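What you see is the complex with one protein chain gone and the rest in place.
Read from first to last, the chains carry the letters A and B; within each, the first residue is number 1.
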Amino acid sequence: MSGKPRLAVFKFASCDGCQLSLLDAEDELLAIAGAVEIAYFLEASSRVLPGPYDVTLVEGSITTPHDAERIQEVRRQSKFLMTIGACATSGGIQALRNWASSEEYLRAVYARPEYIRTLSTSTAIADHVKVDFELRGCPINHHQLVEVLSSLIAGRTPRTPNHSVCLDCKRRGTVCVTVAQGIPCIGPVTHAGCGALCPHFDRGCYGCYGPAAQANPSSLNDWWMQHGHAPQQLVPLMRNFNGYAPSFRSESERLERMAATSHSSDQVGGNDK
Amino acid sequence: MTLQTGINPWQSHPAVIESITLEVAGVATFRLRLQSEELAASYRFEPGQFNMLWVPGAGEVAISLSADPNGAGPLDHTIRAAGNVTRLLFRQTHGSVIGLRGPYGTSWPLEQAVGSHVILIAGGIGLAPLRPAILALLAQRDRYESLTLLCGARSPDTLLYPAERAEWERGGMKVLTTVDRADGQWKGAVGVVTLLLDRLTLPDPQQTTVFMCGPEIMMRFCALTALDRGIPAENLWLSAERNMQCAVGLCGHCQWGPNFVCREGPVFRYDRIAPFLNVEGL
Partner (left out) sequence: MTNLPLQTTWFLPRGELSRLIETLRADGYEVVGPTVDQGAIVYSEIRSTDDLPKGWTETQGPGQYRLERRTDDAYFGFTVGPHSWKKYLFPPLVTVSTAERTPDGWSISDGKNDPPKYAFLGVRACELAAIAVQDRTFLHGPYVDPVYKARRDQAFIIAVNCTQAASTCFCTSMGTGPRCTRGFDLALTELPAGFLVEVGSPAGEALAARLPLVEAAEDHTREAEARRQNAVDQIQRRMDTTGIRDLLLQNLEHPRWSDVAQRCLSCTNCTMVCPTCFCHSVRDVSDLTGDQARRERQWDSCFNLDFSYMNGGPVRNDVRSRYRQWLTHKLASWFDQFDVSGCVGCGRCITWCPVGIDLTEEVAAIRSSDGLQRPPVSPAAT
């Protein structure tokens, strides 16, 4: 990179929360702004410069035919493309539509659904173009974002820890809410990044950062089913902001199949080993 | 051993990069000098040992010394740009300062090998940790029956130390090379380095010592070939690699069976780690 690296931030189907995380990084924002040339970042500046861009941050998922084309052009203009947040990385909360009929949704929500052109699915950026790095979270952690940007500016490959939330609970001395209070928590299969925020406030993790590396959600759900939870109660735990991430997705679909079977045979729980 | 007995085992010491010499594509030799003259004068290492090099902000990396162990010379480290830290090392320039602590780990048993035929087997960058042993062996050439270096690499242009290899031959070491993929000019062998060992005439297998350094699979097969050829297991030595973070047996990362590779290794006698060499994912 000659001169300052050129930074671009693009938005797809999302709530803008991840872009705001960058703007929230008040302590570091000026330093970042000084170290890069902000070429495209509508949330922050109306100045728009053409590509190519050295580092592109992509927020949001692909939900319309237009966006499916636009992401291709963004990729062409970007040397290093990084997704930020659950929508871009796994399809987001809007990927719940992938298990439903989007046409029905359209009819329920819009007075004139015929004006809406949308895809029947919400999918991750990586399903459409090559992604160089994924920053997890709903929303992303701005400390991690700053660290990743610092790495890129310094010429290092960014790396964020891919261990479970449990490790962070233990490091900060938080007592396990599942073991001590029986609260279902998917921290053991969830990617770190939040600093184990929810368990610290006495509630279970609901998976904002998506599946941890080589996560094993089936075992966790089997355990809960052995302890009185019905599979249909567990589906929503897997189907949250990262419900369409492969490992959570296949697990929620397994639970649904089990729920169907247990209804027909009137058995709740089980050992699906 | 001044550096090892410091109060803080993580205490790195500033070292100046005196020169960076490109060896082959993506591999360079970094010549380092400890900034403290006192430390530089007292620093000693054994062939096979390694240092921890620190690029502040990026991290530390374990790098075997490839320097001449005879006397207090410059500290050469032949490094391949592979990860974050090594890539940043390649962006340093002459005069840059980095952190250094060491030396750590076990060394090649040069004394034990006295009077025997010594075969050194290197795969790729594995020649770098063997270089100090080669120089030490050549410095006392008459104490060894014969010296043979078997060198394998992916292609002719990735074979390390081309000029020096000729020098080593003149000094009394037989040097055989092989590559996976030859080019038009290549006159050496083609194929895995095990083949060189297969074809080598062994005048006295019982009195032969083998030092190996390269990919684990290469060393596994070379060891089996050596055993096949009648070289005793206790005469086979290899240099292992694991994720080393503390280098002092405290952090747990480099465990391999019961061994901390940083402390019980990197140089192991084959029969002591053979049970673990064939277990996947240990």
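Keep this in mind: a contact is a pair of C-beta atoms (placed from the backbone, for glycine too) under 8 Å apart; a residue touches a chain by one contact, two chains touch by 3 or more.
Quick caveat: nothing in here was measured; it's all calculated off a predicted structure.
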With respect to the chain omitted from the figure, which of B:Val27, B:Ala58, B:Leu137 or B:Met173 is a touching residue? B:Ala58
Can you tell me which of A:Thr64, A:Asn98 or A:Asn162 touches the chain that was removed from the display? A:Asn162
Touch assignment to the omitted chain, from A:Thr89, A:Gln144 or A:Thr178, lands on A:Thr178
Sort through A:Glu73, A:Glu104 or A:Asp202 and give me the one touching the missing partner chain. A:Asp202
Of the residues in chain B, which ones touch the absent chain? 4, 7-14, 16, 35, 54, 56-60, 82-83, 96-99, 223-224, 227, 233, 241-243, 245-246, 248-253, 255, 257-260, 263, 270-271, 274-275, 277-282
Could you list which residues of chain A touch the chain missing from the display? 28, 31-32, 35, 146, 150, 153-154, 161-164, 166-167, 170-182, 185, 187-189, 202, 212-216, 219-220, 222-223, 273
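As a convention for this text, only the chains that are shown with their structure count from here on.
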How many Å are there between the centre of chain A and the centre of chain B, using C-alpha atoms for each centre? 44
Could you please specify the touching residues of chain A with respect to chain B in the complex? 154-157, 159
Taking the complex as given, what residues does chain B use to touch chain A? 57-58, 83-84, 87-88, 91
